[in-house]
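All protein chains of the complex are present and in place, except for one that has been dropped.
Lettered A and B in written order, each chain numbered from 1.
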Amino acid sequence: MTEVVLAIVLGALYALGTFLVLRRDVVRVVWGVTIISQATNVYLVTMGGIHGSIPIVSHGGGGHHAVTDPLVQALVLTAIVIGFGTTALALVLTYRLYQEHGTLDLQELATTEDSQ
Amino acid sequence: MSSSNQTTVIVRTVVRSVVPIIILVAIGLLLQGHNFPGGGFIGGVLTVTAFALVYITYGAEYLSQYLLGLTDGSVARRETQDVLDPDTAFFSGTVGRYSAVFGIGLALAVGGGLGAVAFGEPFLSQAVLYFDHIPVFGVIELASALVFDLGVYFVVVGSLLTILAVVGNE
Partner (left out) sequence: MSAIVAAPLLVALAGAIGCLLLRSRPRLLRGVSLLAGVGYLLATVALARAVYADGDAILVYYLSGWQAPYGITLVADRLSVIFIGLTAIVSLAALWVSIKTIDASGQRISYHALYQFMVVGITGSFLTADIFNLFVWFEVMLMASYVLVVFHSGPEQTRAGMQYVVLNLLGSAVMLLAIGGLYATTGTLNMADIARRLAEPAAYGIAPGPVLGLTGLLLCVFALKAGLVPFQFWVPGAYQAAPPPVTAMLAGVVKKVGIYAIIRLYFSVFAVASIPDAGGLAVVAGKPFLVVFGGVILVMALLSILLGGIGAAGRNNLDALLAYSSISQVGFIVLPLAVAATTLPGDSLFRAGVLATIVYAIIHGFAKGVLFLVSGAIEDHVGTLEFSQLGGISEQAPVLSGAFFVGGLTLIGIPPLFGFFGKLLVFKVGVDAQNTIGWIAVGATLIGAILTITYVTRAWERAFWGPPNEFVEELTASPSVVAVIAGLAIIIIALGIGFQPVYELANGATSAVIDTDAYVRAVLGPESAHAIGGGLR
């Protein structure tokens, strides 16, 4: 049951992220990328938590307990930290883009480049 | 954001009592991080949350000058040297101080890892010391991983404060 719910949530998140990435507004694109990377984090937890062999637990003798895989959580934490830094950078870049071009519309950004 | 008139008395009172609690929890998370949920990253983020609350309610000046004590030297020096050398002003200014914390934290984290190499162990190896029969606490664990966590803590605090100060200045 959890799998189905998570699969639906993941599908919705990726769909939303993709939709936003394809927009013309740069801020929306950045949000889209952020949502996609967050969806990937959720996916990562799902991958380790519900199914699959768990290297440390199955080897270390604790295999009788229902334990979620600790590794994916460490991976996700790392990914969140990295995503945090890159999102901040992308947002600052967006701000600078607006300052320098006066617009955040990708179509207009493309035309200002041609006219220069 | 310089004026504190924008925030209400309620917010300011709540922030005043909540900030010490947040920082205490953050330090608790930092100290138990080698063995329990917590650690440098989450402790650092929580600490900066407290600073961000102060920043939102009282303004950037209050945060850097009164709370973090960056008044002595930095402002005075900035006024005299701004004309001479903008770079020097940058480094003695708030952003420069914040990003120095970042560098110190990184040095601490890597230095803690290199300490293991000095003992002939692989890079980043950790050890734990147990002190028994301590009054009140019973057993105290002293983990070398704390050095690494402390480094991460400073990296996170330094980088987030830098982002806050730079973006806030825009």
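Just so we're on the same page, a residue touches a chain if its C-beta (ideal position, glycine included) is under 8 Å from a C-beta of that chain, and two chains touch if they have at least 3 such contacts.
Model, not experiment: these values are computed from the prediction.
Undergrad: So one chain is hidden, and I want to know which residue out of B:Ile23, B:Ala52, B:Leu67 or B:Leu106 touches that hidden chain in the complete assembly.
TA: Once the missing chain is taken into account, the touching residue is B:Leu106.
Undergrad: Among B:Val18, B:Leu114, B:Val128 or B:Val167, which residue is in touch with the absent chain?
TA: The single option touching the absent chain is B:Leu114.
Undergrad: Counting contacts across the full complex, list the positions on subunit B that touch the omitted chain.
TA: Residues in contact with the chain left out: 86-88, 90-91, 96, 99-100, 102-104, 106-107, 110, 113-114, 116-117, 121-126.
Undergrad: When the complex is taken as a whole, what residues of subunit A touch the one chain not shown?
TA: Touching the chain left out of view, subunit A contributes residues 21, 26, 29-30, 33, 36-37, 39-41, 43-44, 47-48, 51-56, 58-59, 71-72, 75, 78-79, 82, 85-86, 89-90, 93-94, 96-97, 100-101, 109, 112-113, 116.
The rule is simple: only the chains that are shown with their structure count from here on.
Undergrad: Could you give the separation in Å between the centres of subunit A and subunit B, each centre being the mean of its C-alpha atoms?
TA: The mean C-alpha positions of subunit A and subunit B differ by 27 Å.
Undergrad: Which part of subunit B faces subunit A closely enough to touch in the complex?
TA: Counting only subunit B, the residues touching subunit A are 41, 159, 163, 166-167, 170.
Undergrad: Enumerate the contact residues on subunit A facing subunit B in the complex.
TA: So the residues of subunit A in touch with subunit B come to 77, 81, 85, 88, 92, 95.
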